[in-house]
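With one protein chain held back, the other chains of the complex are shown just where they sit.
Coming up: subunit A.
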Amino acid sequence: MASSQHVLLSPAELAYLHASLSLTPPIRPDGRSPTQFRPLVAETGILPGTNGSARICFADGTEAIVGVKAEVERTAQRPGEETVFLEEGGAGDDEEEEGEAVDKRKGDASWVEMTVEIPGLRDDDSGTAFLSAMLSEALLADGEFAKRLWINRRFHWKLYLDIILISPPLSYPLPLLSLTTHLALLSTRLPRLKSEGDEDPFFDDDWAAAPYLYPRTPTSVAKPTATTTTTRPPITLLVMAVGNNIIFDPSKEELAVADVALAVSVTSTASSHHIDTDTGHPAAEAGRNLRLLSIRTIDPPSRLTPPAVANAANAAYGASNGAALGTQKMLEARTAETEAVEGVWRAPRGGAKRMVLGALVQKVLERGGVVDEVLDALEGVDLG
């Protein structure tokens, strides 16, 4: 879909754009630095009837709304799994299991249902399906998210994520949708559970008491500088490379000249104690612990752009007489077709280079890098 959307740029313009993005430092058409995001406005809690909702508006006019609804659902008992007896959960068992209580929780990918709606596209359009697959993959990849929906051994929350792009897709909407989903999940609250063990769930009717799906630890008074280090929902970023330059959050035009485009899903996890004891230093506590969840290559639209013709091969510039061409000229013409000629637009060919991919991932996971910046920014959004 949007990735293959036609860009109305001439080959010469494409070549110019490519050239300027290949510079060190690259010069982006809108003057951003390579790691800079487009400015965005975000708010949460816009849909009062949902468990959590968010809306993000990019400066280029693209806008998305995400609503999260939760429902209690009975967990299907599979044959072979130990059957859950009510009495068990109650008395003796708990004490010995207390230490590894978290491990009891299981999640299942079917507990999350996601629908993506892009105006002007059918919901079974391959582009939409791909977007939705990427977004849910990011959520479910490590299995940690679904565990949050665990109520007890017999029940779980089923989460319905409705992702709607409400503007025309002016640029590839993946980052927008992902950030909005992230924000919506941050603001999602589930009714407080009052029952214990494996009883039929019974909830507090006071909405104000409902805990957040991603609990926020308030920054403690003692250490005002300490940031929250708890787990956050994943975000999926669009990163592209032109030559050796890595560019975040490409606009539509930039994407049209990308050599490689990647969708990288990252999550931030609470710094666990194992790592701390290994390093022997609480450094991990201060920052975020970023974890790579998935990488997807996006078919860059640049491949579909019309190629330019080098002057040498252009009949208009006197290269018309094929018969008169000497072997030298023939060679030149071949070079022009296969090798890049300065100032002449050629769609990139072949896959991404391994070095570039490595550099991309590293750049994404960099501490204090773009992801941190984005997460900090989203954390700053008031959850109302």
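Throughout what follows, a residue touches a chain if its C-beta (ideal position, glycine included) is under 8 Å from a C-beta of that chain, and two chains touch if they have at least 3 such contacts; residues count from 1.
Basically, contacts and distances are computed from a predicted model.
Novice: Between "Signal peptidase complex subunit 2", "RNA polymerase II holoenzyme cyclin-like subunit", "Chromosome disjunction protein 3" or "Proteasome assembly chaperone 1", choose the name on the UniProt record of the chain that's been left out.
Specialist: So, among "Signal peptidase complex subunit 2", "RNA polymerase II holoenzyme cyclin-like subunit", "Chromosome disjunction protein 3" or "Proteasome assembly chaperone 1", the name matching the hidden chain's UniProt entry is "Chromosome disjunction protein 3".
Novice: If the hidden chain were put back, which of A:I46, A:I295 or A:A359 would touch it?
Specialist: Reading the full complex, the residue touching the unseen chain is A:I46.
Novice: With the missing chain put back, one of A:A19, A:V72 or A:A129 would touch it. Which one?
Specialist: Selected residue, touching the omitted chain: A:V72.
Novice: Tell me, which residues in subunit A touch the chain that this view leaves out?
Specialist: Its contact residues with the unshown chain are 41, 43, 45-46, 48-51, 55, 57, 63, 70-72, 74, 86-87, 90, 191, 194-196, 198-208, 210, 384.
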